[in-house]
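A protein chain is absent from this complex, but the other protein chains hold their places.
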Amino acid sequence: MTDAPGWLDRFVDSLPERGWFQFLSRYVVVPYWAWRDPKPKLPGGPRPAAQPGENLQCMMNLIMPLKDPSPVGRAKAALAIAQNVDAIFDGLDNVGTVHTARFLLLDGNLCMISVYDGDFSNYIRDFIVTIGSVFDEIMDLVVGGEELKPTAQNVDKFIAWVHAHDLFQAPDFPTDLFTLQDEAKGVGPGGPPHELRSLPRALILQLHANPNISLGGGYRAYPGFSAAQVRAKFGVGW
Amino acid sequence: MPEPDIADTLVAFLNADGIPGKRPVHAWGIGASGVFVPSPVAGSFCIADHFQEKLPEGYPKKPQVVSVTVRFSNGSGSRQNDGAAGPHDGWSDVRGMATRFHLGDGSATDLIAMSLPEFFTPTPETFLDFARDALPRPFRRETPWQKLRDMLHLTLPLPDPYPGQVSRPDDGAMDYADRNRSAQLAVFQAASIGAPVSYVRATYHAVHTFFVIAPDGTRRGVRFIWQPIAGALNIDLRDPAQQDKVTRPYLQQELRDRLAKGPARFSLMMMIGETGDDFDDSTRPWPPHRVRVMMGTLTLDTVIDCEHLSFNPLLLTRGIEPSGDPILAVREWAYQKSSQVRGGVPCPFSQR
Partner (left out) sequence: MTAAFAPSTFDPATLQGNILRGYRLGRVRYLILEVGGQAEDRARARRFLAAAAEGGSAEVPAITRESSGKWAGGARPDTCFNIGLTAEGLRALGVADQHLATFPAEFTDGMTKRAMKLGDFDDSASAHWPAPFDQPRRVHIIASVYADDEGRIDEVQRKIADAFTVLGHRDGRNLAEDKVFFGYRDSISQPRFAEVQDPERSQDSEPVDPLGTVLLGFPNRFEGVLFSVPSPDVLGRCGSFNAFRILAQDAAGFEDYLDAAATRLLAHPLVDQVLEPGGEARIGRGLDRFGALREIVAAQMCGRWRNGVPYETSADAQLPDPPEAAVSLTNFDYSRTSACPAGSHLRRCNPRGGPIVQRIANYTRRLVRRGMSYGPDFDPATRDRSERGLLGNFIGANLGAQFEAVMCDWLNLGLQDPDVTGSNDPLIGANRVETSWFDLRLRDGGSIRLREIPRFVTTRGGAYTFLPSLPAIRYLAGLTG
């Protein structure tokens, strides 16, 4: 079998490692495809599902860009959280469906990462009912936040805003990306199948529309149980 | 009865490309024996004998074990590529892990698993179509111009042939998947599945749904997964030290060497299906958000010859029942038929 690679094979194989080709890909190839086959930005958070396991221990990755990303602006955000820790913790206890919640400063963003049970809108709504005032302080600091104040009187708007700033969660099974992209364009699951080899392009173009994403729904040590069930089982009340 | 018909057709079809006297698929294999220790909670989900933790009288108590025979295998066995050269362990391929639990009353039950988390098609009829399309086709390396086109189209590159490889099923499988959404996940994952450094360093999925019966009579739809305790690890062909794995078989010897030094272990995890999960469609894996039950630990310590054994996914025992998955149903007949053709030890069902 004379199928040994020639010099041209070896050259083309090496292209992905070459700087000029990477430059070409980044500034010509990907923008060309993004123009030719644009992908709508996909919505954040978990997708509605029938399975209880999909509705327990849901992941939220809320990324809120700070108006002032300088150390001063970030310090303001840090203080806004620190001064309200009691209010936040009490509120989360009474919302009752939260496993974990924490805030991060990541570059110019204030992030809230949390694991909660049940429907996303109910979680955010209940949250605003209990600690809306804390979120009003946070809204002063983040881009586009003023329009949502007071959050208690803009609940639907605030829920939509959080949804838009919650990271898109890539599907657990890679080929499901086709289905999600079709849905976003109003094409049902009965539509024509995509060429399988185009999956990398579909992913690249999605990352063009959603630069930050959550890679799947995440790992759980004890999936399928609510915060209240865990507390009840440990005998610490719910 | 439709099953034997389609099973005959399937086995005949798969045998056409197979190696005479060997299984039509998963032809190259090696056996190992060991023990399974059920977890303390396994018995509360399933009344099957091998899931009961049995603590003998006396002190200290040590749980009784279930003796187990396992056959590991490579998924493909192609006349064109293999023949006398033996298995191409280092080629990307699905691996199999067939497990027989030897029960206290002398009977047995099998759990057949593979390193792909889902099956290619939902029904035997569509599988026959798939198998026809996915017949290994002669192929050559893509030309540099084709590769450049792939790069500019941001599409999945087609792998170069391994040394000595003249045919492969991937192209036909891709064609089929381009026309059938249900096959896309399995074909995509199979295309990039790679080769494990060891048979005991891969995760194996039983793929089909089974119903397990609890002591209170509750039936739960479940799927089983063998998780390697040493961790899953594939070979890396970019590493010069590993490149010889492409040209010479290594998996069987690796297992012999490994077990001579010490045992290898797997966890048996059981996922419980929920409302909205498809119990009869093995092309759809369940996301990792289902309740997972740790059912027990498998410890393998000795390499044995079990090539004569005929496993069967429907060799079940009291407490485990099949779902309505039509692929699972046809496998009963296909495995039996295949065993007859190659003259293996009569299938456990042949006395029926």
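Letters A and B name the chains as they come in the text, with residue numbers starting at 1 for each one.
Heads up, the rule we're going with is that contacts are C-beta pairs under 8 Å (C-beta built on N, C-alpha and C of every residue); 3 or more make two chains touch, one makes a residue touch a chain.
These numbers were taken from a predicted model, which means no experiment stands behind them.
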Fill in the blank from the handout: Cross-chain touch to the chain not pictured, restricted to A:126, A:166 or A:195, is A:126
Fill in the blank from the handout: Contact with the hidden chain, among B:218, B:302 or B:340, goes to B:218
Handout entry: Residue ranges of chain A at the interface with the undisplayed chain
Key = 47-50, 52, 55-56, 94-97, 117-119, 121-122, 125-126, 128-130, 132, 152-157, 159-160, 224-229, 231-232, 238
Problem - Absent-chain interface as seen on chain B, which is shown - result: 211, 216, 218-219, 221, 273-276, 279
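In this section, only the chains that are shown with their structure count from here on.
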Exercise for the section: Within their complex, state which residues of chain A touch chain B. Expected result: 1, 3, 5, 8-9, 11-13, 15-16, 21, 25, 29-30, 33, 49-54, 56-57, 172-176, 178-179, 189, 193-201, 204, 217, 219-220, 222-225
Handout entry: Complex contact set, residues of chain B against chain A
Key = 140-141, 144, 147-148, 150-156, 160-161, 164, 166, 174, 177-181, 184-185, 187-189, 272, 274-277, 285, 287-292
